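One structure is given below, encoded as structure tokens.
For this depiction, one protein chain was excluded, whereas all remaining protein chains were kept in their positions.
After this line comes chain A, so read on.
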Amino acid sequence: MTKTVAKPASFQDFILALQIYWSQQGCAILQPFDTEVGAGTLHPATVLRSLGPKPWNVAYVQPSRRPADGRYGENPNRLQHYYQFQVIMKPNPVNLQELYLGSLDAIGIDRTMHDIRFVEDDWENPTVGAWGLGWEVWCDGMEVSQYTYFQQVGGLDVDLVSGELTYGLERLAMYVFGVDNVYDLPFNAPGTPHSLTYGDVFHQNEVEQSTYNFEYANTDNVLKRFEFAEEECKALLALDTPLPLPAYEHALKASHNFNILDARGVVSPTQRQEYIKRVRDLAKGCAQSWVEGEKARAEGASA
């Protein structure tokens, strides 16, 4: 196991420290997915790869979009666009909890000073028909990670259980750096020429995106985009040789458009269930199609 390293000096060092740590634990370090997602889990490297019989250890950074969480850049803790660091280990190693705690050492959290707790939180993402058991990990009362043992994805029982770790990077970095306002986080090392804060990079984006999400998103158009994406997804899955990967991207687009509608406050609880079901049906279809494809390819390879 890695020895405790010096506290990272910036947000980017912080990310690098996690990447190096998990790389040392045997994870392939992937890059972000380029379609809007609400959570790092939705990256196909998690949703699709946690299915099927092949082992799969990866880690990656994923920008996550939650339109309803926008605060016009005025709230020091909430963002509609932020980063998650995601680790998937399939099958989960026996000592995953210890590996996780080791990662806290790697980013400079001194466990003799901080109260680390695993508090029940059964994770579920109904839009992709996924659920698992696990915890929120608390550091001094703050949720710093989501820790889940996947049991079902896309409505299908998993063959091998994946251990999934999700770190909310900004929040965790703020904690480690003792910064109260996300926009004050040093993005790169403070002493470098033209050093940047998180605010330099993202503040204006938060202002404009919040304004769009809450005030200007044309709900009729967003609904049309939702429906277009849904239609495209279904069509791709209905092909003689289905294309689950592009279909899944459209399922994600449908999901994101639903999130915008939700942020605009035009979705009631009952309606919400219905939208979620529509997206879930898409995601399930993609997952099933993907698993079938994987099996066929595996048989093809062994034949």
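Here, a residue touches a chain if its C-beta (ideal position, glycine included) is under 8 Å from a C-beta of that chain, and two chains touch if they have at least 3 such contacts; residues count from 1.
The working rule: contacts and distances are computed from a predicted model.
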Assuming one chain is omitted from the figure, identify its UniProt name from "L-cystine transport system permease protein", "Gfo/Idh/MocA family oxidoreductase", "Anti-sigma regulatory factor" or "Glycine--tRNA ligase beta subunit".
-> "Glycine--tRNA ligase beta subunit"
Touching residue (missing chain; options A:W56, A:Y82 or A:Y149) = A:Y149
Of A:F118, A:F187, A:Y212 or A:F228, the residue in touch with the unshown chain = A:F118
Per the touch definition above, residue among A:W135, A:Y183, A:F202 or A:F226 touching the missing chain | A:W135
In the complete complex, which positions of chain A touch the hidden chain?
-> 71, 75-78, 91-94, 97, 101, 111-120, 122, 132-135, 139-142, 149, 151, 160-161, 175, 180, 265-271, 274
